[in-house]
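Input: a single structure, listed below in C-alpha cells.
The complex is shown incomplete by one protein chain, all other protein chains being positioned as in the whole.
Chain naming follows the written order as A and B, and within any one chain the residues start at number 1.
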Amino acid sequence: MSPLLEIEDLRVSFRTEDGVVGAVDGVSLSVDRDRTLGIVGESGSGKSVTGLTVMGLTRGRSTTISGSVRFDGRELTTASDAELRTVRGNDIAMIFQDPLSSLHPFYTVGRQLTEAVRAHRDVGQGEAHDRAVELMRLVGIPEPEQRMRAYPHEFSGGMRQRAMIAMALVNDPRLLIADEPTTALDVTVQAQILELIGELQKRLGMAVIIVTHDLGVVAEIADDVAVMYAGRIVEQAPKEGLFGAPRHPYTWGLLGSIPRLTAPRDEALVPIAGRPPSLIHPPSGCRFHPRCPYVRPHHTRIDPQLEPTGDPDHDVACLLPDPVRRALWAKLAAGATPQEARATEDEMMGPPTETETETQAGRP
Amino acid sequence: MTRYVIRRLLWVVVLLFLVSALTFVIFFVLPSTDPAALRAGKTRDPEVINAIREQLGLNKPKIEQFWIYLKGIVLHFDFGHSYLNNLNVRDEILSRLPATISLSLGALVIWLFVGISVGIISAVRRRSLMDRAAMGTTLVMISAPVYWLGLVSLLLFSQGIGVIPIFPGSGSYTPLSEDPWKWFTSLILPWLVLSAAFAAIYARILRANMIETLSEDYIRTARAKGLSERRIVLGHALRSAITPIVTLAGLDLGVLLGGAILTETVFNIPGVGRLSYDAIIHGDLPTVQGTVLFGAFFIVILNLVVDIAYAYLDPRVRYT
Partner (left out) sequence: MYRSSVRAAAGLIAMLALVLLVAACGGNGGSSTSASTAGGGTTTTSGGGSGEVGQPVTAPPDNAKSGGTLTVLSAGDVDYIDPGLAYYSFSYQALQPTLAPLYSYAPGDPSTPMPILADGDPQISNDGKTITVKIKTGFKFSPPVDRAVTSKDVKYAMERAFTKQVPNGYMSAYFGNIEGVKAFQDGKAKDVSGIETPDDQTIVFKLTRGGPVVGALVLPVTSPVPEEYAKKYDAQNPSTYGQHQVSAGPYMLESYKPTRSITLVRNPSWDKDATGDPRPAYLDRVEFQEGNEDPNVASRRILDGESLVSGDFPPPPALVKSTVQGAKKDQIQFNPGAGTRWVSMNTQMKPFDDVNVRKAVLAVFDRNAMRLTRGGPLIGDIATHMLYPGVPGFEEAGGMKGPGNDFLANPSGDPQLAADYMKKAGFADGKYSGPPILMVADNSGVGAQGALVAQQQFEKLGFKVTLRQVTHDTMYTKYCNVPKANVQVCPNVGWIRDFADPQPVLDPTFNGKNIVPQNNSNWPQLDDPQINAAMDKAEQITDPGERAKAWADIDKMITAQAPLVPWLWDKFPTIQSANVAGVNALWNEGSYDLAYTSLK
C-alpha cells in the first residue's frame, strides 16, 4: 500500500517583477497514516510553500507547479479547482502560524467553525453547530457553547490556535498540515498545543505534517524529519537518526540554534552565519556553500544530490565525504565552534590547493 | 454604548453652537454685504433703509442679534427669516430638503452599486483588460468637474436641447409627492452626474481594499476550508473590505445632505445646496446660518451613525 501522501519532484515557482522565484525545487516526500513528518528550515526555504502546494493554495496566474502530489492515490497537482475544494478542509486540513490573523476578525468563532462543517457536509445549521461545539470541546476549549459566540479577538492566543485546530478537524481530515502552529504563541502554550496535536493524531489516526523553523518542535512531535534549504531537501531522516547523527552542516547549524534548557542562561545561541540565499538567482553548486563553514572550492560547481547515508531511511545532500562529516559532528557535539571544527576538516583533507582552484576554473 | 451616544450627542450640541458662532463671526468680520442696503435696492432714502434694518433686526447690537437667534432656535426651533425675501429659514430649508435628500440618496444607491460592483470585479480580475478599462474610466470620472459633466450630459441626453433627448433636463425636477414617475425620470441625469465621481472613487478604494484583503491570512484560511471562490470573495473578503466604504458613504452622504450645490445648480433642482449658495453670495446671514447648521448637523449625526455602525461592522471596535 502506498503512503497516504506522496510528493515527487515537486517544483513550484512564482513569477514576480524581479524574476522567477524557484520556491520549491525538486522536493520528494511522503507521509503515512499515524505518522508525523516535520519539515524544518529557515524562512524562504520552501517548507511552507510545499505545505500550501499540497492544498493547492499556491495556485495562481503567476505560479508554475510541476511534479506530483498524490493523496490517497489521487493526483492533486492536476486536479481541477472544484475537485481540490472537495479535498481541502475535508481530507486535508491546515492550520497556520498566526491564529489571530488567520481567523476572520468580523465573524464569531462559532460561525467560522460551522461554515467549515457546512462547506463539506450537507447538514443543517443546528447539526453543524453541534459538530463545532463537539470539536471545541475536543480541543479543550472550556465552555464551548459560550465561546462559539465570541469573536477571535476575544480569545487568548492559545485558545485561538485550539479553535483553529478544531476548525481544521471538524471534517475528520486524514492529513493535517500545521504550518508553524506554535511560532506565534508563548513558550508554555506552545508545549500545550504540540501536546494537543500529538494527542489528537493518535486519537484520530491522522497523518500530520508540521512545518517549522524550530527543531525543538520537531524533536517533540515528529516521527520523520525533512530539512529544507533554498527550496530543496538537504537532509531527511527519522527523528532519532537526525538528532542522533545529523549529517548536513545546515542541520548542525539549526541544531546549534536550539535554545537548550540545560544550557546556562548566558550561553549565546549560535545562529547560522549569513542570510538565506536568493531564490531568483540561487547560488551555484551546493546552494548552502556561501554560508557553509566547511566549504571547499569545488562545492561551488557541483550540485549535491540527496543520497542515502547508510543509516536506515537517512538521506543527505552534501559534498563533504561522510567520514569528514562524522568527524566534524563529533567535534561540534563535543562543544567546538565551527571554526575549531574546520581545522579537523583541513587536517583530514588538506587545505584547498591552488591546482584545485585552477582546475575548477578551467572546467567548462 | 448608550453613555457613549449621549456623550457624543452632547458634543453635537456644542459643535453646532461653535459652528453657528463661527459663521456669525465670519459673516460680520469679512466684508460682506449690508443686508438692509441690499434689500433697499436703489433707494437712497435713509428712512426706508432704517425701516428695513429694523425689520431685519439689524439695528440691535451684534451680540444681542446672536442671542436672539440662538433663543429662537432653542425655544421655537426658529431659524429666523431671510434677509433677502423674508422667508422663514426653517420652512425654506425643510421644503427644500426632500429635493436634496432625493438627489443624495438616489446618487448614493447608484454609486454604491456601481462602485462596489466595479471594485469587486476589478480586484478579482486584477490586471485584466476589464480591470484596466474600469480603472481608466474611473480616472476620467474623478477628474471630470461635476459642472462640466452636468452640462455635457444635458447637451447629450436632455429633452429639449440634447442630441439624444431621452431624459428630462434642467428645471424638470418634480417632487416625489406630486408625481413619482416624473420625480424618478427627472432625477436620472442628476443622479448619474452626481454619482459618477463618487462611484469612481469608491470603485478604486474598494478595489485597493479588496486586493489587500484578499492577501490576508484569513482568506487563505477560508480557501483552506474548501469554500467556494464566490463565498470567499463575497462572504469573507468583501465583508472586511467594505467596512471603510460604509464609513465613507456615511460621511459623504452627510456632506451631500448639506447640499449638492453644483448638481443642483446645473439641473435647477430646488435643493438646500442652491439655497445656501445664493444665500452666501447675497450675504443672507440667517439662511447661511440655517443651511450651515443643517449641513453641520447632518455631518456630525451621520458621523455618529457611522461610528455606531462601525461598532457593529467591526466587532473589535467597542465604545464606552
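Note that in this section a residue touches a chain if its C-beta (ideal position, glycine included) is under 8 Å from a C-beta of that chain, and two chains touch if they have at least 3 such contacts.
Please read these numbers as outputs of a predicted model, since none were measured by experiment.
S.K.: List the displayed chains that the omitted chain touches in the full complex.
M.R.: Within the full complex, the chain left out of view touches B.
S.K.: Thinking of the whole complex, not just what is shown, which of B:Leu30, B:Ile63, B:Leu129 or B:Ile164 touches the missing chain?
M.R.: Hidden-chain contact among the options goes to B:Leu30.
S.K.: From the listed residues B:Val48, B:Leu70, B:Ile101 or B:Met130, report the one that touches the chain absent from this view.
M.R.: Checking each option in B:Val48, B:Leu70, B:Ile101 or B:Met130, the one touching the absent chain turns out to be B:Val48.
S.K.: Considering the whole complex, which of B:Ala134, B:Leu206, B:Ile232 or B:Val266 touches the chain not shown?
M.R.: B:Val266
S.K.: Name every residue on chain B in touch with the hidden partner chain.
M.R.: The missing chain touches chain B at positions 15, 19, 22-23, 26-27, 30-34, 37-38, 40-49, 51-52, 54-55, 85-87, 92, 151, 154-155, 160-161, 169-171, 247, 251, 254-255, 258, 265-266, 268, 270, 274-275, 277-278, 280-283, 288, 292, 295-296, 299-300, 303-304, 306-307, 319.
One rule holds for everything that comes next: only the chains that are shown with their structure count from here on.
S.K.: What whole-Å value do you get for the distance between chain A and chain B if each is reduced to the mean of its CA atoms?
M.R.: So the centre of chain A lies 55 Å away from the centre of chain B.
S.K.: Provide the residue numbers of chain B that touch chain A in the complex, in ascending order.
M.R.: Its residues touching chain A are 216-218, 220-229, 236, 239-240, 243, 313-316.
S.K.: Touching chain B in the complex: which residues of chain A?
M.R.: Checking each residue of chain A against chain B gives 52, 55, 57, 81, 85-90, 93-94, 96, 98, 101-108, 115-116, 119-120, 151, 153, 164, 167-168.
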